[in-house]
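Subset of chains shown; positions unchanged.
First chain written, first letter: the chains are A, B and C, and each begins at residue 1.
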Amino acid sequence: MHVPDLDRADRIGMPEAVLCEPKTDEQLRVVLTDLVAAGRPTLCTRLPAERFAGLSADLTAVMTHDPASSTAVLHGGLPARPGRVAVVAAGTSDHGVAAEAAATLRFSGVEAELIVDVGVAALWRLEARLEEIRAADVVIVVAGMDAALVSVMGGLVASPVIAVPTSVGYGVATDGTSALHSSLASCAQGVAVMNIDNGFGGACAALRILGLAHRG
Amino acid sequence: MHVPDLDRADRIGMPEAVLCEPKTDEQLRVVLTDLVAAGRPTLCTRLPAERFAGLSADLTAVMTHDPASSTAVLHGGLPARPGRVAVVAAGTSDHGVAAEAAATLRFSGVEAELIVDVGVAALWRLEARLEEIRAADVVIVVAGMDAALVSVMGGLVASPVIAVPTSVGYGVATDGTSALHSSLASCAQGVAVMNIDNGFGGACAALRILGLAHRG
Amino acid sequence: MHVPDLDRADRIGMPEAVLCEPKTDEQLRVVLTDLVAAGRPTLCTRLPAERFAGLSADLTAVMTHDPASSTAVLHGGLPARPGRVAVVAAGTSDHGVAAEAAATLRFSGVEAELIVDVGVAALWRLEARLEEIRAADVVIVVAGMDAALVSVMGGLVASPVIAVPTSVGYGVATDGTSALHSSLASCAQGVAVMNIDNGFGGACAALRILGLAHRG
């Protein structure tokens, strides 16, 4: 039922990936079995530890799972390629989405540095890490609630900045809409935005940029 | 038809005020005529220059109009009282709402300082004014779009901080909801929020606080 | 991973606190272990009895948990400071949020009085408690559904009034938006509003005000 998109990597440079969350157990089993047989490096996203543990042993045996990012890798990662991305997150609770972005980048052969706990309510912590962040080719900012970090970061660095709003929060921030809208309405110029919780997509946007920047 | 709430100032310390915007021309004429006769200091809000100019001469002759804040004063302001409020705005376009807050405070006898063009996309401009802001009793932050200034300010000052989101913006920020939600979901602790564009209300909240701080 | 914001109390006078709800079990364990080692008074919020019971014994042994407010205290509370806050709630079901506000104030050394079951559908119950409420420095009003209590209270007291809308309700009131919007659109002047269910934030706003009112 699942037709692997085998030439996607060549065509648009994106990693082969499977979004596990919306699939039924049976659908997931079929897709993963096909991918194991296909033998190409593949990234599984939104596969939390409990669901991974429920897969059959012949599948888990050939997959490398990372609980922090809820990702798993089939048939190893892609070869190293130039580029370095800083993944910056405001709070501990945004860590899962940031880890998904970092895991996607590393699977794709790109160096990713995860920098957390640098929210704007404590600007000096952010300033302490600023040179490190400015040194990256691309900055991915992962932030929920008011997503104020997106605007502050966009005003501090000249690199491409990609915002990934998260659904962490309560009340008006419950589903991430407040963070999404803040990011889209950012007063910092030229910040581009991904769907809520889409750490994988933020990494793919960075990969497109790195593909341009480091092309032969 | 309009029954002035004559003992409100004594009871809850709020200024006598008339919100002109939703009233028909005829309703406004009747209310203002009654207030002129009543002879008490009164603030008229949301009364832009064009509408003020359309009032009859016997009304405008006894009112002092301020086009920047779209307010007018009847029978002078209230006596000076202790307290100093900083009204901080992110951009030129938020100036009208900030001016309404400042005009309300000044009408009420309180010193108000208006500090504009200190958005977070250029943090050093904000830092240049920080001591001045920290010296105020209360800080009112007026901000539209992402309202990131609210969180940054809340993390930098210990005083009471009141956020007034504005409807300045376009796209997801069109009606001020993005600024409102950012302010409510602020990562800075203890920032209290008013309705969108409610500069008058922000000033009233500051007056309640100053009433407590400078009593007796 | 968690970097305690050790000088926050000095800088903006806010209590050191951990929001437990969005953290994974592993993240919570790491943060709490760090905080135990740090040895500073800390408040844990949104930590219901069941989740507290699931923590390891070496953590629970040094924490004092309060099931009504779903809070826990590490290393005792802060020293007593002047000020008295009335936390007023409309219904039994709003009690959890009101208790969070009161627990935050008490942890911070401030006297807090919890007054519940005073909804506007039975005004005489409210009137029976009115002098008590008027005697407080600051009034926090916790209300869901129509949040009519916010407007009624704002018209009856001159003190600073902070509204905390709650998500108690069903139908149009399901997620607290109706209570939030009523509070923001209150016909009572100068009522400031917090995010839905943010009892902790309401207490912090009161602390900022008390800090101004009772400074040296």
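As a working rule, a contact is a pair of C-beta atoms (placed from the backbone, for glycine too) under 8 Å apart; a residue touches a chain by one contact, two chains touch by 3 or more.
Remember, predicted model here, so these are calculated numbers, not experimental data.
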Remark   = Chains shown: 3; total copies of the one sequence in the complete assembly of this file come to 8
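Here, only the chains that are shown with their structure count from here on.
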Ask   = Think of each chain as a node with edges to the chains it touches; is that a line, ring, star, complete or other?
value = complete
Inquiry  = Closest chain to the protein's overall Cα mean, using per-chain Cα means, please.
reply    = C
Ask   = What chain lies farthest away from chain A once each centre is taken as the mean of the Cα atoms?
value = B
Inquiry  = Roughly how far is chain A from chain B, centre to centre by C-alpha average, rounded to an integer in Å?
reply    = 42
Request  = Report the inter-chain centroid distance for chain B and chain C in whole angstrom, where each centroid is the mean of the CA atoms.
outcome  = 27
Task = Take the average of all CA coordinates in chain A, do the same for chain C, and state the distance between these two points in whole angstrom.
result = 35
Task = Indicate the residues of chain B shared as contacts by at least two other chains.
result = 154-156, 180, 184-185, 189
Inquiry  = List the residues on chain C that touch chain B in their complex, please.
reply    = 11-14, 17, 137-138, 154-162, 180, 184-185, 188-196, 200-201, 203-209, 211-213
Message = With touch defined as at the start, can you tell me which chain C residues reach chain A in the complex?
response = 1-3, 5, 8, 19, 21-24, 27, 31, 167, 175-177, 180, 195-198
Message = Taking the touch rule as given, give the residues of chain B at its contact with chain A in the complex, in rising order.
response = 90-91, 119-123, 145-148, 150-152, 154-156, 169, 171-173, 177-189
